[in-house]
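Provided herewith is a single structure, encoded as structure tokens, for subsequent inquiry.
With one protein chain held back, the other chains of the complex are shown just where they sit.
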Amino acid sequence: MSSEFGKNIKLSIFGESHGKAIGCVIDGLPAGVELDMDKIYVDMSRRAPGKDRSATPRLEKDIPNIISGVLDNVTTGAPLAMVIENTNAKSGDYSNLMMVPRPSHSDYPAYVKYSGNNDIRGGGHFSGRLTAPLVFAGAVAKQILEQKGITVGAHIAQIADVCDDMFDKNDISAELLKKLSSVSFSTISAEAQEKMRAAIECARLEQDSVGGVIECAAVGIPVGIGANIFSTVESHLASMLFGIPAVKGVAFGAGFDFAEMTGSQANDAYCIKDGEVALKTNHNGGALGGMTSGAPLVLSAAIKPTPSISQPQQSVNLQTMEEETLVIKGRHDPCIVPRAVPVVEAAVAFALLDMMM
Amino acid sequence: MSSEFGKNIKLSIFGESHGKAIGCVIDGLPAGVELDMDKIYVDMSRRAPGKDRSATPRLEKDIPNIISGVLDNVTTGAPLAMVIENTNAKSGDYSNLMMVPRPSHSDYPAYVKYSGNNDIRGGGHFSGRLTAPLVFAGAVAKQILEQKGITVGAHIAQIADVCDDMFDKNDISAELLKKLSSVSFSTISAEAQEKMRAAIECARLEQDSVGGVIECAAVGIPVGIGANIFSTVESHLASMLFGIPAVKGVAFGAGFDFAEMTGSQANDAYCIKDGEVALKTNHNGGALGGMTSGAPLVLSAAIKPTPSISQPQQSVNLQTMEEETLVIKGRHDPCIVPRAVPVVEAAVAFALLDMMM
Amino acid sequence: MSSEFGKNIKLSIFGESHGKAIGCVIDGLPAGVELDMDKIYVDMSRRAPGKDRSATPRLEKDIPNIISGVLDNVTTGAPLAMVIENTNAKSGDYSNLMMVPRPSHSDYPAYVKYSGNNDIRGGGHFSGRLTAPLVFAGAVAKQILEQKGITVGAHIAQIADVCDDMFDKNDISAELLKKLSSVSFSTISAEAQEKMRAAIECARLEQDSVGGVIECAAVGIPVGIGANIFSTVESHLASMLFGIPAVKGVAFGAGFDFAEMTGSQANDAYCIKDGEVALKTNHNGGALGGMTSGAPLVLSAAIKPTPSISQPQQSVNLQTMEEETLVIKGRHDPCIVPRAVPVVEAAVAFALLDMMM
Partner (left out) sequence: MSSEFGKNIKLSIFGESHGKAIGCVIDGLPAGVELDMDKIYVDMSRRAPGKDRSATPRLEKDIPNIISGVLDNVTTGAPLAMVIENTNAKSGDYSNLMMVPRPSHSDYPAYVKYSGNNDIRGGGHFSGRLTAPLVFAGAVAKQILEQKGITVGAHIAQIADVCDDMFDKNDISAELLKKLSSVSFSTISAEAQEKMRAAIECARLEQDSVGGVIECAAVGIPVGIGANIFSTVESHLASMLFGIPAVKGVAFGAGFDFAEMTGSQANDAYCIKDGEVALKTNHNGGALGGMTSGAPLVLSAAIKPTPSISQPQQSVNLQTMEEETLVIKGRHDPCIVPRAVPVVEAAVAFALLDMMM
């Protein structure tokens, strides 16, 4: 059981929220890839907190410091190690949580699993902050994929009961994905974005939080990536996506809507388009028999509402074994869905690249 | 990319639908486990086709022949190898599929990936028949889990628009799960079952097929199995579940319903029950921070409608590169959801056991 | 801990000496490779017992039965599964070993590890017979390597105090390797072979056994296979070679002779030969910095004397915990080195191919 992912490229993530630093090692990258650091900073910034009222006011620069594997902005083929210092940690805020686990957080099972030795400050290694190295790794992966003609992008499909327009699964342009993956609160519809921001602000005022759904796509993928049984493209992507804290569901193409479809509705017929085999529809979300079909890869990830809310909650004191009312102080996002968009993109990009190496 | 799963116990599945045999190797089982072969046959039989009109009339005995790793019904600690002979293959039925890929099947990407060398007869290694060894492995895993006080069971939550009663996520008895996992068309509500059978028969008469959802639970799991980031219990289970052909979505606890919930609704408060820490609700489906919480593990898997339908479908001829109308002959399930129930149980049981070894 | 090897191609070996069958699954082979079964039979036959007085008289046909992954002699890309039935097992011969472990065999640690549940008949899963599937896998790997211009071959470098001529490390022809890998008692010098046979016959008459050394080479390997630190070509090959029962030492190039060499003697200078970079010597055995250097890969494996000898030996009874004199009945090789030659070739070929996929 480890904080590591990958078969051909290994991503090893380390760090605790209020320790000295967080970071990652990416082992197996090809040599000779020129990295555009500005593009990496864009993704890091999309995930970083503190940009508007929809996010936690914790301000951190989250500047990734590459300490090996890159020389003059070009990968050397040696493991790429990256470190982000923790500069703004306020561990005092969390002192009352030591013995009273926060509902729907990792606190209680981690306490049992690690016999109380885990670093509980800010969630320790379980903090959402550990997604920063994942976004970094994803940003690197995206640049390599881009060189192979593959583009990954995602948007907020839903927050609370507000839904964005969905991707047209069989007709997604690289331009749309690039646009979505360059901004901080990615939606297709500007109107939906307005309503989502309102829903988040509403939750914030009620000392509550809201969840949502992120829809992600990748275009330009060759046919035949992945294999059947235990190496399906769905298995590999889902395995990484479920490593993102708060992701509780992953679905490809029509996903759970397949339940009410018939075969004649759900099957994606073939046609010839520009002399090539093409699909007339893409209900399968770009994956057939566990392999990519050539159509856009389309998936959804369900994000649960931020568990940290300011309202009093029922918990227990693990020392006295008595019930106790808990009030979580500190800084919290009323909705992490917008910040999770680049994280979902990163997981999809990294897992895809790993399958293609 | 391989037909293999597991970190501590390796399951390697082999075989092609119309080849000599299918089977598996399970490497890493503990020595000294007494296997009840009758229980294994029950699960094999639940998956096997031909029991009623909801399934394909292909009759096979699917008798697992254990050729190593078991002596006098007790595991020896050496790899357990099992073989099932293919006795009833009619390869002639599939001859017209050679160059015209069936929509929503693996045919087209497999043709590209393997340059036409893959065994296309009956889907070859991509056939749903390859789930038989998985059910075998799951049946072995279930027996070992049972000895640890863990019970796994599943039911058909939905077929077409007919829904079964759902599990009460925080109160599931081992008895209910055992009952569900001992019958062939597992539902909680007898009335829902009647309606589901009617919906399947209706699809059959229309030469069509229907999809559904399977809900699976496991009880008796200790707190703290799994870890955060890339070793979450959700990652590991989803990775195996998405290895089952036709599974297109996996969700834990409230899953995609989390999108419309607030934190105050979704959070699972703690209480003291019989002197132990317990959860008041189980929206998280037994997994917190990637680890088991002690509450029942509850998940759903979306199953797409059987792609093989008898209606004419639009496809292309890969040799002539012209569009062609395809009529699939042969034997097909109008709904594979009932037969997929033991497969989902098997994946959950095996992945759980693998995490606990 | 598993009977499995490989990162890109997985070899999973199963079976027990006196069980129903032994065999293997090779997962990850490329599709479209035509297999020459006769070449496979040659290697199987070189390893098989009973060909002359230097080997055990146990007669088995060891015919590999491919049950999946090959259609019309061409690989399909699906896992290749192969089974060899055990037809000539005489389990009665071993009954007195149940509680009295044979010295230098796996019996005692296996008894402790598996709490007495392991199949002890004929060594069970620890039997040298389990190298038959390895030879099969190696024979498949050799054919794929041959298509890439790589040839693997080995000879008996030493038995008892009789030494064969050694490879000229910087000048080994594919022809020599092919010749060595096509016969049963491979030596470079016919005279050495005569003396080795005499030494083995001498040991047989004395109810004793002898060990030896096998030297193996591979030519035609491109520069740069392997990597430093934990993915060195030496690590990968040694890891597989030490999986062969009786191998107790592995050395590359000058190996242990490096200890007495100076840098100026040991360093392999570069030159230009036919317009290409070449080495003037090959003390490093074709591996520099963990990577192949383009020179022939040359390694030695030390083989301990067969532990099964007919002389009375001191052991203990694990039940009574009293010392006991043991006389091993049954059929034994006075020297397994000749039969181990194709096994060493197989390990080198498979591990090399795995690194090159």
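The chains carry the letters A, B and C, assigned in the order they are written, with residues numbered from 1 in each.
Convention: a contact is a pair of C-beta atoms (placed from the backbone, for glycine too) under 8 Å apart; a residue touches a chain by one contact, two chains touch by 3 or more.
In this text, all values refer to a predicted model and were calculated from it rather than measured experimentally.
Asker: Based on the whole complex, identify which of C:K20, C:K39, C:K113 or C:K179 touches the chain you can't see.
Answerer: C:K113
Asker: In the whole complex, not just what's shown, which of C:K148, C:K280 or C:K329 touches the removed chain?
Answerer: C:K280
Asker: Residues on chain A that touch the omitted chain in the whole complex?
Answerer: 1-4, 10, 12-16, 19-23, 25, 27-28, 31-32, 65-69, 71, 74-81, 83, 113-115, 117-119, 124-125
Asker: Spell out the interface residues on chain C facing the chain that's missing from view.
Answerer: Within chain C, the residues that touch the unshown chain are 1-5, 11, 13, 101, 103-110, 112-113, 125-126, 130, 158-161, 203, 206, 208-213, 223-224, 226-232, 234-236, 238-240, 242-243, 245, 247-256, 258-272, 275, 277, 280, 283-285, 288-294, 300, 302-309, 311, 313-316, 318, 321-323, 355.
Note that in this section only the chains that are shown with their structure count from here on.
Asker: Between chain B and chain C, what distance separates the C-alpha centroids? Give it in angstrom.
Answerer: Once rounded, the distance between the two centres reads 39 Å.
Asker: Nearest whole angstrom, what separates the Cα centre of chain A from the Cα centre of chain C?
Answerer: Chain centres of chain A and chain C, defined by C-alpha means, are spaced 47 Å apart.
Asker: Report the inter-chain centroid distance for chain A and chain B in whole angstrom, where each centroid is the mean of the CA atoms.
Answerer: That gives a centre separation of 27 Å.
Asker: Send over the residues of chain A in touch with two or more other chains.
Answerer: Correct list: empty.
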